[in-house]
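After this line comes chain A, so read on.
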Amino acid sequence: MNRVLDGAGLAAAVDAVADQVMTAMARVPRWALVGIRAGGVPLADRIADQVLARTGHRPLRGAVDITLYRDDLYTGLEKPVLGDTDLPFEVSGCGIVLVDDVLFTGRTVRAAMGEVWDFGRPAFIRLAVLVDRGHRELPIAPDFVGLTIATGLHDKVVVDWAGQEVGIR
Partner candidate 1 sequence: MPRLLDVTVFGEPAPRDVVVGADDHAIDARGLVLLPSLVDLGCDPGFPGFPAREDLGSLAAAALAGGFGDLLVSPLVDPVVDTPEQMASAARRGPGGVRLWPAGAVTRGLLGEELAEIGLMGAAGAAALSDGGRPIRDTVVLRNVLEYARGFGLRVHLRPADADLDVLGVLHESGVAAELGMRGNPASAEEIGIARIVALVRTTRATVHLTRIGTARGVAAIRAARAEGLPFTASTAARNLLLDETEHHARPYDTRLRLHPPLRSPADRAALLAGVRDGTLLLTADHAPRAPEEKDLEFELSTPGSTGLETAFAAAFTALGGDLATLVRAFCVGPRALLPEQPGGCVLVDPLATPLVDAALHRSRARNDALDGHRLRGLVRGCFPEASIPWAGVLVSRDATSPHDPGGLPEAPG
Partner candidate 2 sequence: MKKKRKDLLGLRGVEREEIEEILATAEQMREISRRKVKKVPTLRGRTVVTLFFENSTRTRTSFDLAAKRLSADTLSFSVSTSSTTKGETLMDTARTIFAMSPDAVVVRHSCAGAPHLLARHFPWTVLNAGDGINEHPSQALLDMLTMRDRLGSLEGRKVAIVGDVQHSRVARSNIFGLTTMGASVRVAGPGTMCRSDLAALPVEIRHTVDDVVKDADVIMMLRIQRERLGRAVLPSAREYAAFYGLDLERLSRARPDVVVMHPGPINRGVEIAADVADGPNSVILDQVTNGIAVRMALLFLLLGNAEDASPT
């Protein structure tokens, strides 16, 4: 694996995303961090920790599993194991910050937006990602980014929270 970020770099990237999120949400009365399963959830956790540490307030938290919203479910692939979708707050009128580790084609984000919509009409949706690796297939752009890297179309970007690194395979 080709390492892109080491432990320190990863922490700095998380800080950068958290900073951007906090700045943008500073005046928003009600907003929530919603991690996209599975990779977005650990990042959302870390951003939430920082918000709590710096503002003393724990932001609303949620998670979505987009399996049932995917556009490639019945293309002969193995069916993924379903994870929890949990949005334990009133979505209508709430600002939503979707969180994912890697932004690639944009299809996952499209699915996640669709899912959030089924819970209510949010005030807005923003997108926070750790790594933007390019190759978008949809008109979707991140609002908050930790790191932008150039990748080959068939590369795999791995965010390893346990091993504290980001790499390209």
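Selection rule, in plain terms: all candidates are chains of the complex that A comes from, given by their letters.
Methods note: a contact is a pair of C-beta atoms (placed from the backbone, for glycine too) under 8 Å apart; a residue touches a chain by one contact, two chains touch by 3 or more; residues count from 1.
Just so it is clear, the structure is predicted and the values come from calculations on it, not from any experiment.
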{"item": "Candidate number, among 1 or 2, whose chain touches chain A in this complex", "value": "2"}
{"item": "Residue ranges of chain A touching candidate 2 (in the complex, touch as defined)", "value": "65, 68-69, 71-76, 79, 81-86, 114-115, 117-120"}
